[in-house]
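The next block holds one structure in the form of structure tokens; read it before the comments.
Note that one protein chain of the assembly has been removed; the remaining protein chains are unaltered in position.
So that you can tell them apart, the chains are marked A and B in the order they are listed, and the count of residues begins at 1 in each.
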Amino acid sequence: MTDSYRLSEIAAHLGGRVLGDAGVRISQIATLEKAQPDQISFLTNSKYRAQLASTQAGAVILGEADADATGLPRIISDNAYAYFARVSALLNPLPEAKPGIHPGAFIGAGAAIDATASIAATAVIGEGARIGAYSVVGAGCCIGANVVIGSHARLYPRVVIYHGCVIGDNLIAHSGAVIGSDGFGFAMDAGRWIKIQQIGRVVIGNDVEIGANTTIDRGALDDTVIEDGVKLDNQIQVAHNVRIGAHTAIAGCVGIAGSTTIGRYCRIGGSAGILGHLQIADHVEIAAFTLIGKSIREAGSYAAIFPFSRSEDWRKNTVHLRHLDELVQRVKTLEQELKAINLKN
Amino acid sequence: MTDSYRLSEIAAHLGGRVLGDAGVRISQIATLEKAQPDQISFLTNSKYRAQLASTQAGAVILGEADADATGLPRIISDNAYAYFARVSALLNPLPEAKPGIHPGAFIGAGAAIDATASIAATAVIGEGARIGAYSVVGAGCCIGANVVIGSHARLYPRVVIYHGCVIGDNLIAHSGAVIGSDGFGFAMDAGRWIKIQQIGRVVIGNDVEIGANTTIDRGALDDTVIEDGVKLDNQIQVAHNVRIGAHTAIAGCVGIAGSTTIGRYCRIGGSAGILGHLQIADHVEIAAFTLIGKSIREAGSYAAIFPFSRSEDWRKNTVHLRHLDELVQRVKTLEQELKAINLKN
Partner (left out) sequence: MTDSYRLSEIAAHLGGRVLGDAGVRISQIATLEKAQPDQISFLTNSKYRAQLASTQAGAVILGEADADATGLPRIISDNAYAYFARVSALLNPLPEAKPGIHPGAFIGAGAAIDATASIAATAVIGEGARIGAYSVVGAGCCIGANVVIGSHARLYPRVVIYHGCVIGDNLIAHSGAVIGSDGFGFAMDAGRWIKIQQIGRVVIGNDVEIGANTTIDRGALDDTVIEDGVKLDNQIQVAHNVRIGAHTAIAGCVGIAGSTTIGRYCRIGGSAGILGHLQIADHVEIAAFTLIGKSIREAGSYAAIFPFSRSEDWRKNTVHLRHLDELVQRVKTLEQELKAINLKN
């Protein structure tokens, strides 16, 4: 049901250079393998180059280097992958939410909801909260007292934002995300844990996306901060007083412990972890499943993955890890003995 | 408050061979250790065999090999564990949900809800969604526009299914599960991430169970697919365009990265991970905490667990891992020197 565009119209919207028949009509985007004649495809990974010859696509998006790789109608772009993203957005606009407050929503006293915003049935907005222009709050969302949400936010069903948190423009938050829950702070006293009130907030910049069931705890005293353009996948845990630098992207299931600061433009792989009170520089890449236990001062790529193998091989090799120090001592002894022999000879 | 059955009635329902008093009345199932005279127990792990002598159970379920291991009234089955499961289901039927739409639910225009289905208070059903016969949608569930759910589904409170997803019969989805959230896809352009619209769906077969707070992302272009009989535990993350083969069972906290295909009848241990764009064969077992970083072409068991020890031992041994290559070179040097000596002598 998407509208269709002539190739020339796409280029008029998004730039790029058209080669071949600019009049072909495009209504959707698809992979080279599955695209139909009314669909546009793209080549952004040379591994799929062979599919260019067999694709049924009506047009393709190519990088400058591949401009002549096919005779199909095509758009040439400096950054074919970003162009693909833009074409997909053009062809698949989000359904517009009806402005206004559904009668099945509950709005607290003093809440200020922009007239262009949309609040779904069963959403609950706390006292004094502010929801900006064109923002969409899905069913079952709970927005705490005095929360501030900027414009053009899209909260999918069942997002919770605790009281007092402050969020910029263009937030996308997926279902089950929890923003502003208490950080994990207790003091042990006479055999019992005493709770440390978590009085900081979560402060989120512009253009942030937060995945399904991701949790971001409020600060203990100061705030937890997510800077502009940060992208968080599903089921990430961000502890209290963490700061995540602008445009950093974090894959699913990552855990970040309290008071750690992550730089800008970092990329963190799935199920990785970062211990607390550390500093991670800008432009750091961390591999999946890697625990970072010390601060990282230099940009670069870091890893700590234990290599998998068949279980019987794994068992045979891994048993020695508990005796590695002993093995090193044995090698040292051998070296000394051999040195003695060599001296003698 | 369960009904009671004579042992003979259980066998009439579920098969199996009765030995001893077939008239004993059974109202519940319990472990050998805790069972009372009106309860049936079972032996499926030889480790508990000694408890057969002391159990207070009124009857027991045994495998063929153990048919004479006790004089208690008993049912003998080829698959005692499966028989136990069936007896438990017989004695503990799920509470029936009242058919119909609770007046506190919100139903979108054009939604088609079977007259035998049950929709709880505060559930929100999107426009054009279809809910099959005898399906139960719990409180706070949000079913997106045009979602299709088959018959006999049981959605516990607060399940979210995004627009357009398609689900077979007999789904069980636990609270907090999110099906169809956006995959994690962005293109970097001039220092900013551009979102790639996620226009695929999640397509789920029959007889699938999805654990609490598990997330399954919709596909970027094509669909994410969960085949028949797949069992997913809690807090699993399934990224976009993953395919999970029929009857595969996955334990809690596992993360599966984008576009990976997992075979049929696989078993994946807790907190394991699988990187993206991989192929995992049928009948593969992956140990807990194991990251799979390459495709697995052959059935079998695979592992990558770092062995734990007391912290002081761990520190002493583990420090050498950062110098393992050097150690291997030292051994190589020793071998060469020794060879030279042996040649000389």
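What we mean here is this: a contact is a pair of C-beta atoms (placed from the backbone, for glycine too) under 8 Å apart; a residue touches a chain by one contact, two chains touch by 3 or more.
Only a predicted model underlies this, so the values are computations on that prediction, with no experimental measurement involved.
The chain not shown here is touched by just one of B:Ala22, B:Ala281, B:Ala299 or B:Leu321, and that residue is B:Leu321.
Summary of contacts with the chain left out: across A:Glu9, A:Asp222, A:Asp282 or A:Asp325, the touching residue is A:Asp222.
Between the chain not shown and the residues B:Pro99, B:Gly128 or B:Gly270, the one that touches is B:Gly270. Interface with the hidden chain, as seen from chain B, comprises residues 28-31, 34, 79, 81-82, 84-86, 88-89, 92, 95, 102, 104, 120-122, 138-140, 156-158, 172, 174-176, 207, 209, 211-213, 229, 231, 233-235, 247, 249, 251-253, 265, 270-271, 288-289, 305-312, 314-315, 318-319, 321-325, 327-328, 331, 334-335, 338, 341-342, 345.
Against the chain not displayed here, chain A makes contact via residues 106, 122, 124, 140, 142, 145, 158, 160, 162-163, 176, 178, 181-182, 184-189, 191-197, 199, 213, 215, 217, 221-222, 235, 237, 239, 253, 255, 257, 271, 273, 275, 285-287, 290-293, 300-307, 309, 313, 316-321, 327, 330-331, 334, 337-338, 341, 344.
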